[in-house]
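In what follows, a structure is listed as structure tokens, so that the remarks can point back to it.
Here the complex is missing a single protein chain, while all its other protein chains stay put.
Just so it is clear, A and B label the chains in written order, and each chain counts residues from 1 on its own.
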Amino acid sequence: MKLSSIATLIGADFSGVDVEIESMNTLKDANSNELSFVANAKYVKDIASSNAAAIIVDEKTKEYVPEGCVALVVEAPYWQMAVASAKFAPALEDYDSPKAIVGEGTIVSPKAEIANGARVGKNCTIMAGVYIGSNAVVGNNTILYPNVVLYRDCKIGSDCIIHAGTALGSDGFGFASDKMGMHKKIYHNGNVVIEDDVEIGSNTSVDRAVFGTTLIKQGSRLDNLIHIAHNCEIGEYSVLAGQTGLAGSSKLGRSSVFGAQSGVAGHLEIAPFNTFAARTGVTKTIKESGKVFAGFPFMDHKSWLKIQGKLSRLIK
Amino acid sequence: MKLSSIATLIGADFSGVDVEIESMNTLKDANSNELSFVANAKYVKDIASSNAAAIIVDEKTKEYVPEGCVALVVEAPYWQMAVASAKFAPALEDYDSPKAIVGEGTIVSPKAEIANGARVGKNCTIMAGVYIGSNAVVGNNTILYPNVVLYRDCKIGSDCIIHAGTALGSDGFGFASDKMGMHKKIYHNGNVVIEDDVEIGSNTSVDRAVFGTTLIKQGSRLDNLIHIAHNCEIGEYSVLAGQTGLAGSSKLGRSSVFGAQSGVAGHLEIAPFNTFAARTGVTKTIKESGKVFAGFPFMDHKSWLKIQGKLSRLIK
Partner (left out) sequence: MKLSSIATLIGADFSGVDVEIESMNTLKDANSNELSFVANAKYVKDIASSNAAAIIVDEKTKEYVPEGCVALVVEAPYWQMAVASAKFAPALEDYDSPKAIVGEGTIVSPKAEIANGARVGKNCTIMAGVYIGSNAVVGNNTILYPNVVLYRDCKIGSDCIIHAGTALGSDGFGFASDKMGMHKKIYHNGNVVIEDDVEIGSNTSVDRAVFGTTLIKQGSRLDNLIHIAHNCEIGEYSVLAGQTGLAGSSKLGRSSVFGAQSGVAGHLEIAPFNTFAARTGVTKTIKESGKVFAGFPFMDHKSWLKIQGKLSRLIK
């Protein structure tokens, strides 16, 4: 889409080189064919070093946009970013792509659906009711139990097991809201990548990234009914027990272990090799490793036990 | 079903006009062809103004039933209401209804199933493994991702997006129990109505009403793995983050915002424009607007922060 057309779409004046914009991205990751945006003062510092072709900004942020980068000035940059995102959403299925490629030894149930443009490796088992979207990729020896859904453009590695009803690649929970509380969908044009040797339980949901990738690294184990929001990253060999939830963009280090019904707030970084008791609610970034945490708001496990002891003495 | 047959079914004496009963309903909503019940003293006040043709009551409540309304007197009104409810449950599918009507421009996967009597509007996408029940209705431009289930008689508006594996219209969690703890199913013959411009994440469950409608109003956004019990009402433009749960018959006002893993107890009313931090457990009706709450039992957010501060000083 031409940059001038985007400007028209979002109600911004346009002057400059009218390049073809291929997609949208964060300031940090955008390349010279991509559109970015600033909707929060804390990202202003990333403007100068961005390679984006153009940036959606408001009036007072405009001055930070360097020469050679087009500033698209609007009143509500986040809302207009959402408006623009719709234009980069691919079709739900690439009906015109070539038929899916399925490797030798792979069994596909006649009741499964593999969309055009998808690729499935060797010796996989794709059971009844599975849906694999356009351009999705599955490695070798992977088992998709009945009714697993792999949305378009998402990837599963080799030697993975995904249990019944799990949805990989549903849209992240992202939208712009105006003062009246109305919402404009942010199209999530990123994907989900699941590396090799990952097992995921039944009825778990992993959302696709808004840009880039929601990543589950090799050797991880996820239980049933887990919620992984957009743009999360789960380190190698991590273990997440049932009904745990991660809010958007949080990153777990290698060998993170979460007890059941735990939660992690958004945009946090958790250092490797930490353990979290059941129902821990992590509210801050954690820089140390090798510790055990509990509670909500979380604290080290021993402190939590101490507080529970004090509380139970309160009533005597 | 004739009122006399219902009386026989539930073991009540019958005298009066033997009208045809078309369905069951609450005291407030029942019309003159409907059967109602009183199983809780707090509803006795609603008897006098009810238009129900007949009311299932126990011996001591009988006297409140006005002339012109038939009192069906039983020992356990709630249990007998459950017994009667089975007789008003429609078939799981209307095999004899006319074939579903599908609007122009709508794409239906050959692996989706649209039951007889259903209607789908224009320019929708109905992906593989979707099930749309008899008499269900879908508006225009709506996307149902793979394996979404829309139970019979339920409705989705236009411009909605429902992600993979979400179940809309499963029976509410309702049953009568006797002294030994045995249960009798209450058939949920109501439905779910989702208004226009609603997006719902993957693997979410919205239960149908016992009578009437579980209602999700326009512009709302529900995340993954959310539980909405029977007869809830979610106000316009509300936002419910992942793994939140609402117990039966609670009503959220417009622009309610719930953080992840929140919960709302049953039969509450939440005024519009309130925000709830992650994991808030709402236990009482809220009449003020524009506030932020947290904790379980819930309190205003600042008090919750104060308590957490005090608790952490306890251990020093």
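Please note the rule applied: contacts are C-beta pairs under 8 Å (C-beta built on N, C-alpha and C of every residue); 3 or more make two chains touch, one makes a residue touch a chain.
This is a predicted model, so every value here is computed, not measured.
Novice: In the whole complex, not just what's shown, which of B:G121, B:G165 or B:G190 touches the removed chain?
Specialist: That would be B:G165, which touches the missing chain.
Novice: Which residue, B:Y151, B:F276 or B:F293, contacts the hidden chain when the whole complex is considered?
Specialist: Candidates B:Y151, B:F276 or B:F293; residue touching the omitted chain: B:Y151.
Novice: Identify the residue among A:F14, A:Y78 or A:Y145 that touches the chain left out of the display.
Specialist: A:Y145
Novice: Which of these touches the unseen chain: A:P77, A:G129 or A:G190?
Specialist: Considering the complete complex, A:G129 is the one touching the chain left out.
Novice: Since one chain isn't shown, list which residues of chain A touch it in the complete complex.
Specialist: Touching the missing chain: residues 109, 111, 125, 127-129, 143, 145-147, 161, 163-165, 199, 201-203, 219, 221, 223-225, 237, 239, 241-243, 254-255, 260-261, 273, 278-279, 308, 311-312, 314-315.
Novice: For review purposes, identify every residue of chain B that touches the missing chain, sorted by number.
Specialist: 92-93, 111, 113, 129, 131, 147, 149, 151, 165-167, 170-171, 173, 175, 177, 180-183, 185, 203-205, 207, 225, 227, 229, 243, 245, 247, 261, 263, 265, 281, 296-297, 299, 303, 306-307, 310
Basically, only the chains that are shown with their structure count from here on.
Novice: How many degrees of rotation bring the Cα atoms of chain A onto the matching Cα atoms of chain B, given to the nearest 5?
Specialist: To bring chain A onto chain B, one rotates by 120 degrees.
Novice: Need the CA-centroid distance for the pair chain A / chain B, whole Å please.
Specialist: Their C-alpha centroids are separated by 31 Å.
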